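Removed from the display is one protein chain of the complex; every other protein chain stays in position.
A, B, C and D label the chains in the order they appear, each numbered from 1.
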Amino acid sequence: MFYREAGQFKDNYASDQALFPIAQDRWFVMIVMGIAFVIVPFYIDDYWTNAIMLPFLIYALAAIGLNLLTGYCGQVSLGTGGFMAVGAFSTFKLTTAFPELNFIIVVLLSGAITASVGVVFGIPSLRIKGFYLAVATLAAQFFLVWMFNKFGWFLNYNPTGQIHMPPREIFGVLITGPRAAPEVKYLFVLIFVSLCALAAKNIVRGRVGRSWMAIRDMDIAAELIGIRPLEAKLTAFAVSSFYVGMAGSLYFGIWLGAAEPIEAFGIEQSFLVLFMIIIGGLGSILGSFLGAAFITLMPILMKNFMVDGLGLAVVTAKHIEITMLGVLILFFLIVEPHGFARLWQIAKEKLRLWPFPH
Amino acid sequence: MNPELLFFFETVIGGLMAGVMYSLVALGFVLIFKASGIFNFAQGVMCLFAALALYDFMAPGGWVDRWFGFTFPVWAAIALTIVVMIILAWLIERFVLQYLVKQEPIILFMATIGLAYVLEGIGDILFGSDVKPLDVGIPQGASDWLWDNFNLYIEKLEIFAAATAAVLVTVLAIFFQRTRIGRALRAVADDHQAALSVGISLRTIWVIVWSVSGIVALVAGIMWGSKSGVQFSLSLIALKALPVLILGGFTSVPGAIVGGLIIGVGEKLAEVYFGPYVGGAIENWFAYMLALVFLLFRPQGLFGERIIERV
Amino acid sequence: MAQDKAQTGNGALLRVNNIEVIYDHVILVLKGVSLEVAEGGVVALLGANGAGKSTTLKSISNLLGAERGVVTKGSIIYQNESVHSLSPNELVNRGVVQVMEGRHCFEHLTVEENLLTGAYTRSDGRAAIQQDLELVYKYFPRLQERRKSQAGYTSGGEQQMLSVGRALMARPSLILLDEPSMGLAPQLVEEIFDIVKRLNENEKVTFLLAEQNTNMALRYSKYGYILENGRVVLDGDASTLLDNEDVKEFYLGVSGEERKSFRDVKHYRRRKRWLA
Amino acid sequence: TAYELVMPSLDYRTGPYAPNGIPFANGYHDYLMMLNGRDGGIEGVPIKLVQCETAYNTKQGVECYEKVKDTAPSRSLIVQPLSTGITYQIIPKASVDEIPVHSMGYGRTSAANGKVFPWIFNFPATYWDQAAVFVKYIGEREGGMENLKGKKIALVYHNSAYGKEPIRTLEKAAEKFGFEFMPLAVDHPGQEQKATWLQIRKEKPDWVMMWGWGVMNQVAIKEAASIRYPMDHFLGVWWSGSENDVLPAGDGADGYLSGAFHAPGDTFPVHDDIKKHVYDTDKALGERDRIGEVLYNRGLIAAVYATEAIRNAMKIHNTKEVTPTMVRDGMEALDLTEDRLKELGLPDFTIPVKVTCDNHAGPRKVAIQRWDAKAKKWSMITDFYDTMNDIVDPLIEEDSSAYAKENNITPRDC
Partner (left out) sequence: MDVQRKFGDPILEVNDISLSFGGVTALENVSFDVLEGEVRAIIGPNGAGKSSMLNVINGFYHPQQGMITYKGETRKQMRPHHAASRGIARTFQNIALFKGMSTLDNIMTGRNTKMKKNLFWQALHVGPAKQEELEHREYVEHVIDFLEIQAIRKTPVGRLPYGMQKRVELGRALAAEPELLLLDEPMAGMNLEEKEDMCRFVLDVNDQFGTTIALIEHDMGVVMDISDRVVVLDYGKKIADGTPDEVRSNQDVIEAYLGVVQDDELAASQNN
C-alpha cells in the first residue's frame, strides 16, 4: 500500500538499473542524506562526534570493506584489524614525512597501500577456503600488528610505541587533532563515507561485483563459466583492503588521534567489524551501515539507559550490557539470519502488500 | 648433556607440552564442528564458564558456600560441573540452535559469538571477575625427578594434561568412527535437512555434542585454570587453539592433538631461536603462519576431511 | 474434493486438510491443499515445476522449518493423529520417511555409511539391518560397487539411488518420494517403480510420490492428484486420470492418438490451465 | 541545587584486566565516599563521583571521557584515565578541553614536563624513575654500582606501549653501568610464557625485571618459581606487585619483589574511617576483607591526591565552586607534607609529594616491597630511592620537546 511500485514504469534499462529504482526509496535516501548533511552538523557536539557519529561512520566504512570481501566474495577474513593498522600507519608515516600533503590524498594513498598489502595476504585464498581461510587470515592480523609494534621505523622511533596524528588542515580548515571542530570532522568523514558507499554500490552491481558473488555462491561453477578465481578474489581483497585501509586512516587520523598498534588494531577489531556485517546483512551495503550502527551504538545506548535511566551501578550495567548484547545478537539471528538488511527488505515487501498479508 | 642440546630438548618438550594444552581447547572446537558444522567461537568462554562453576562449587565464599554453608569435595564439584555443562548444552539447544537449523556456517558462527557474550556476561554477574586460584589437586611445579636426574624442566601439570589429552582423544576418536551416534554426528555436519529426513534428531544430537564439548571445556578449564588462575583471560586461550585447529583439520580429533604438538614445538623453537633476531614475541603470528604454510599444501588441514569439490 | 472421492473407505493413513504454506514470511506457496493417502496405497502427486509438490511433501514430513517455511493453516493427520507439531525424527520413528528431491546425501560419509545412517532409528539389531543392506545392494548393484567411496564423489544417478536406498533402510510404513526417477537411466527408472510396487504389495508400504514422469507414475499408482499453482486441480483414480483428455495432452504428450516427436513441437504451447 | 564536585573515574571492572581494575576503582570510590560521609565532601562541598566503565579499552575510554567531561555542575575537575592507552588518547583532548588529567604512575612519562603538558600530571613517579630505581637497587644489592658491570639483567615486558616504557631508560643505564640488557616481550594476555622462561633458564640473567599486567604477572611468577629462579632477584614494576599477582603461585612466590610508592595494608586510620563511613553504611562496592590490598591503597592514594588538589584550589581561588582550571592550579601547588598525611589518617603511608608548574611528576621516588607467602602479606623493605636524574631527565626533555614540536606547542614559562 504505502510502498507501492505500481504505476512506476521504467521504459529503459538504464532506469531499471538505477541505484534506487523505486521512488519511495529515492525519497527516503534523500531525506536521510539531507538530515545527515544539513541538520546534524548544527547540533553535533564533542560527545556526539567522538563517541557516536565518528565511530559509527568509520566502522561503517570498514564494514563496507569487509562486506565486499566476505559478504560479496565469500572470503571470510579476520584480518580487518591488521589492515586498519596498515591504513593508520600509512597515514602516520605519510603525514609526518610529507606534512604538506593534502589529507584527502593521504587517506586515499593509505587505502592504496593497504590494498597492496591486502592482495599479498589474499593470495592464500586461492587455495584455502571457508573457515580455514578465516583462521589463516589471522596470520595477517597478528603479523601486521606485531610488525608495526616491533619496528621503530613505523613509529618514527617513538620510544613508547604510540603514534600521534599531528594537526592538519585541508583548504585552510583544521581537520585533525584535538582542536578541529567536531562538525568539521563529522562532515569530512560523512562525505568520505558516502562517496565510498556509492562507489561500493556501483562496483557490486557491475561486472566485478557479479563475479565476486559468483565466486561466493559457487566458486567451481564460476570458474567453469569463465570467471577467473585469481582475478576475482584478488580484486576483492584489494578493494576490500582499500576500504578498510581508508577506514583505518580515518580511525586513527580523525577519530582517535593517537593509537597503539596492539590495542587499537587488535583482533577484537577484526571481530567487531565481522559482527557488524553479519548482523547488518552479508552482501548488503545498507546492511554495513545498519550493522555498524547496531554494534557501535547499541552498547552505548544500553549503558546510558541503564546507568542514567535506571540508575544501575556501572559495573552491573556493564555486565548486563554484555549479556544483552549477546542476547540481542542471538535474537536477531533467530528472527532473521540474514541480518537487518534482509529484515528491512521483508518489511518493505510487507509494506508493499499491506494491508494484505501475502 | 651439552647445555645447548639440553636447551633444545627442553624447548621441544616444552613446546610439545604447551601444544597439548592448546589441543585440549582445540578438541572442544573439533567436536562441535565435526558434529554440526558449527565453528563454535564460544568454546573459550565455555572453558572459563566451566572453570568458574567448578571453583564456585569448591571454594569458600561461592554461592554454594553462602547459601548452604558448605562446599563440595573436588570429585563432587567436578561431577556437579559436568551436570551444569549438560544443562547449559540443553539450554543452548533449546533457545538458540533449534532455530538455526540449516543456516549457513557463518550465521551459526555468529550465533556462537552471541553466545560467548551471554556466557561472559552471566559468568561475570554470577561469579565476579577476581582471579580465582583453582586447585583440584593436580600436581604443580616442575617435575623434581626429571629436574634432579636429567636437569630437565618439565611441569608436572603439563605431564598430567598430556595424559588426560591422550585418554580423551582415544575415547573420542573411537566414539566418532565406530559408533552409530558417531556416524549420525558426522551426517548432521554434512546436511542438516537430510539428517532430519532419516530420523536423526538434531536436537538430541546437539545436546549430546555440546555436552561432550562442555565436558572437554571443563577439562581444558581445569588445566588452564590450575596454571594461571581462573579469570576472564582464560576465554582468550581460544585464540591459541585456532592455529592448532586449522593445522590439524577442523574435523579431526587426532588432528587436534597432532596439530597442537606441531604448533607448540614450532612456535617455541621459533620464539627461542628466531625470535631474538627480530625482537621477540613472534609466537602468536608464527603459529598462524606455520598453520598457513601447512594449509597451502593441504587446504583441509593435516587430517581434515577432504573438501569435496564437484559439479 | 478429495474427501468425497476417498479411495479406500475411511482407512486413510494420511490426511492433509486444506494446508497453506508460507515461505520467508511473505511467499505464499500452497493455497489450501488437501489430499488423502489410503493405508497400503500408492498415490501420485503430479504437477508442473513450482506447483508445490515438494512443498507439500515437506510439510507432511515437517522438513519445512529448515527452509524458513511454515504451515499456516490446515491440518495433517497421520494414523488419526495430528502430526503437525511432531519433529521430523519423531515422524521417522512413526514410519514416515521422505526422500528429498535433489539427492541430499551425506557427502563425507561413504556410500555404505550413508545407508547405515538411514537405519538410524531402527532398533531391531545388526543382523536385520545387515539384511536390508544386502537388499538395497541387490536393488542397486552399482551402489555395492561404490560402497567405500565418499558419497560426495559419486555420480548424480548414484546419489539418487543412494538417497532412495537410504530411505528404504529405515523400513518405513509411509514413504514420501520426491522425484525418485530424476536423473536415472531408463532401466533404473523401471527398477525404482518396480521396487515401489514390490514393497507396496509385499510389505504393505504406503507411498506418496511426486513425479514428473507422469506416465510411469500413473501406471504404478492407484490414485493421483494434480497440483497447479499451489492448489489441487484434479484428482482421481490413476486409470481415470490416464484417460482424461487434458492429462493426456499436457502431461503425457499424447494428443489425439499418438505421441509427437520432440522435434516436431514447432511452437511453444500456450498451456491451458485449470486455474490461473 | 547545591554545588557538587564532579570527579569522574574511568574504571575497568570487566574484561581481562578486571582483577586489577576492581581494587583500584574500589579504593578511589571508597575514599571519596568516606569524605562525603565523614566531612560532607571537600570543605563541605559534596563530591559527585561519576563512574564509567572502560574495560581497559581505548575506544570505550574515549567515549567515557567525552561522556563525563562536561558533567554538571562543575565539569570534570580531574580525570583518572587508568590506562596508558586511554591516557595517550586523552592527553591532547584534555589539553584543549582544559581538564587536568592525573595518570598516577602510568601514562606518558614525559608528561612530567609541566611546561609542555600543562594539563597532565603523573606524580609521584614515572616508569622511567621506576626503572632507574631498580637499577639503583640492584647496584646496592650487588654491593655497589660498579659491580653491575658484566651483569645480565632481563626485562620481561607486556608487549604494549606500557610494557615498552622502561626500555629506553634501561638501555641508557646499561650503557652507563655496563650491564647486559635483555628485553623479552610477552604478548597480551600472556597465558603462555614457556619460551620466555626457557630463555631465562638458559641465559641465567642475574636479575629479572617485569613490566606485566593482568594474567601475565601471575603466569610469570609461577613460571619463575617453576624454573627455580631466585625470587629475591625478580623485580616487578608497581603494577606487577599486587596480591592477585602472587597468590596463584603459592609458596613459590615467596620473596618476590616489586616497586611501590605507598604502603600496603589496612592498618591506617583512614581505613577505619572508610570502614565506618562506607562499609558500615553499605555504600561500598567491594568486600570488607579486601580493604588494604596493594591496588586498593593505590586507588585510595590517587583519591587523596585529587581531593587535596581540589582543596588547594579552593584555598587559592578562595571559592568553593571550583572549576577544572582552578584544580589544575591546585595540582600545581600540591604540597603534601608528612604532617598533612598524618592529618589525613595516612601516617607514613607514602612520601611527601610536592608538585610544581614545571615538575608534574613530583618526588619521583620509589621503594621496594616484598611478598611474604606464609603471611600472605606485602611489606615495604626499603626506603624510597631517588631516581637517576642524569639518565631520566634528558629522556624526558627529549621526548617532551619532540611532542611539543610535533603539535606546535610552545612550552610555557614556569
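Everything below uses one rule, namely that a contact is a pair of C-beta atoms (placed from the backbone, for glycine too) under 8 Å apart; a residue touches a chain by one contact, two chains touch by 3 or more.
Worth saying up front: this structure is predicted, and the values here are computed from it rather than measured.
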item	value
Neighbouring displayed chains - absent chain, whole complex	A, B, C
Of A:Arg216, A:Lys233, A:Lys303 or A:Lys350, the one touching the omitted chain in the full complex	A:Arg216
Listed residues A:Ile128, A:Ile227, A:Ile278 or A:Ala293, member touching the removed chain	A:Ile227
Missing-chain contacts mapped onto chain B	310-311
Absent-chain interface as seen on chain A, which is shown	13-14, 17, 199-200, 202-203, 205-211, 213-214, 216-218, 220-228, 235, 239, 283
Touching residues on chain C - with respect to the absent chain	23-24, 27, 46-51, 54, 101-103, 142, 146, 149, 153-158, 160-161, 179, 182-190, 212, 214-215, 250-253, 258-259, 261-263, 265-269, 271
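Basically, only the chains that are shown with their structure count from here on.
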item	value
Distance between the centres, which are taken as Cα means, of chain C and chain A, whole angstrom	47
Between chain A and chain D, centroid-to-centroid distance (C-alpha), Å	37
Between chain B and chain A, distance of the C-alpha-averaged centres to the nearest whole Å	32
Contacts with 2+ other chains: residues of chain A	319, 322
Pairwise chain contacts under the document criterion	A-B, A-C, A-D, B-C, B-D
Chain B to chain D touching residues, read off their complex	3, 7, 10-11, 14-15, 17-18, 21, 124, 129-131, 133, 140-142, 153, 155, 224, 227-229, 231-234, 236-237, 240, 267-268, 271-272, 275-276, 279-281, 283-284
Touching residues (chain side chain D, partner chain B) in the complex	13-16, 18-19, 22, 159, 183-187, 189-192, 194-196, 198-199, 201-202, 214-215, 218-219, 222, 225-228, 244, 247-248, 250, 252
For the chain C and chain B complex, residues of the former touching the latter	61, 63, 65-67, 87-93, 97-100, 104-109, 113-114, 116-118, 120-121, 150, 152-153, 163, 166-167, 170
